[in-house]
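See structure below.
With one protein chain withheld, the remaining protein chains of the complex are depicted in position.
So, subunit A:
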Amino acid sequence: MVKKRVPDWLNSSLWSSTPPPDEDRFNRYSSKPTTTTTTDDDDDVVSTTTTSTAGASASDPPRLNPPVPVPPPSLPPLRREISDDSRFSEDVVNGGPSAEDISRQAQLLSELSKKVINMRELRRIASQGIPDGAGIRSTVWKLLLNYLPPDRSLWSTELAKKRSQYKHFKDDLLMNPSDITRRLEKSSSHDNDESSYESRCLLSRSQITHGEHPLSLGKTSIWNQFFQEALRSILMVFAKLNPGIRYVQGMNELLAPLYYVLKNDPDEENVACAEADTFFCFVELLSGLRDNFCQQLDNSVVGIRSTITRLSQLLKEHDEELWRHLEITTKVNPQFYAFRWITLLLTQEFNFADSLHIWDTLLSDPEGPQETLLRVCCAMLILIRRRLLAGDFTSNLKLLQNYPPTNISHLLYVANKLRTQPSA
């Protein structure tokens, strides 16, 4: 499993939904060497192994150093759009691709090269995980989120149409620095307009103060901020187009992985248009999850509380003993931990690379991520059942709000098994 360092801009306090101390979140995302504390959670039903660097390298084939999808060197200033520190390099911390990865990569590439892609097949392969080094996750996610149609011949027209549409959204809905400067100006006494009678006269110049010009690099410049905030633009356009839901804290957490993946596309043009593409993928992603963000629906049949209840029931079906201990005995209300798990699609619970892998599986679900998500959440509980059964309210809550590092492939395997009959 390839672990990657999270780009620092993702951890910027700009994006934090609730304010946990920044260090905590950084620790959560950093690829810390896994400890062995979770091994004693091996239990009768399932056995887990932690992702251990030593273990992985022992069984992997000789490392191939997969090409890391980094924007080509001629474009480094482009990264300034993303953050001041523009740290987009990915440190490949661990391991080359396994044989399974290579096989899956070959299957995906084969599927993607067909004239008309078989979506069912694509979903099937992608749900097992998309290899990181191949630079294909961006394209696969765009297909899974119905942004790209399965017919490849339609791609260029669809993309052009959508990208233009997003540009119009921005122009119509958002105030750009041009508008802002115009409003800030007093009515120009030196207005130069075409209707002057003089056939040739110099146009009057006025000096710019405070660096308010389009190429300004100053941090307080509205121009500079305008160019840096692709993510903010996406969220603002979304909020304006969806006045019933607008912006809710947490949406940015769902947006960030999408933007990151699309921005790391090996194709330059896709990188340049990542903002527009991400917008539509975000809309699609949120379409199934909107109800979680709508406060009025909190207590309804479709709202977040109801979804959490379903998780509870799922746990009860598959592991009644654990369910009873958690909810009845230790009174750990699932709302204390599952709220974040569900609304943020587990982005806060695992390191970044693992989150992407989980999302491969979530997005592959043809019925939308929620069903698979509940199964994964249930599997998360089952995998640490031994510790939970031994714990009280405090230790269990602490554990669930700081979920320990886990072998993701195994987690997803267990989650998949929950599709079938509940265990006795």
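Just so we're on the same page, a contact is a pair of C-beta atoms (placed from the backbone, for glycine too) under 8 Å apart; a residue touches a chain by one contact, two chains touch by 3 or more; residues count from 1.
Methods note: contacts and distances are computed from a predicted model.
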Name per UniProt, for the chain absent here [options: "Alkyl transferase", "Histidine-containing phosphotransfer protein", "Vacuolar protein sorting-associated protein 29" or "Nuclear cap-binding protein subunit 2"]: "Vacuolar protein sorting-associated protein 29"
Touch with the omitted chain, as defined above, among A:Thr181, A:Asn270 or A:Asn333: A:Thr181
Contact footprint on subunit A, counting only the chain that is left out: 74-75, 77-78, 80-81, 171, 176-179, 181-182, 188, 190-196, 198-208, 211, 213-217, 227, 272
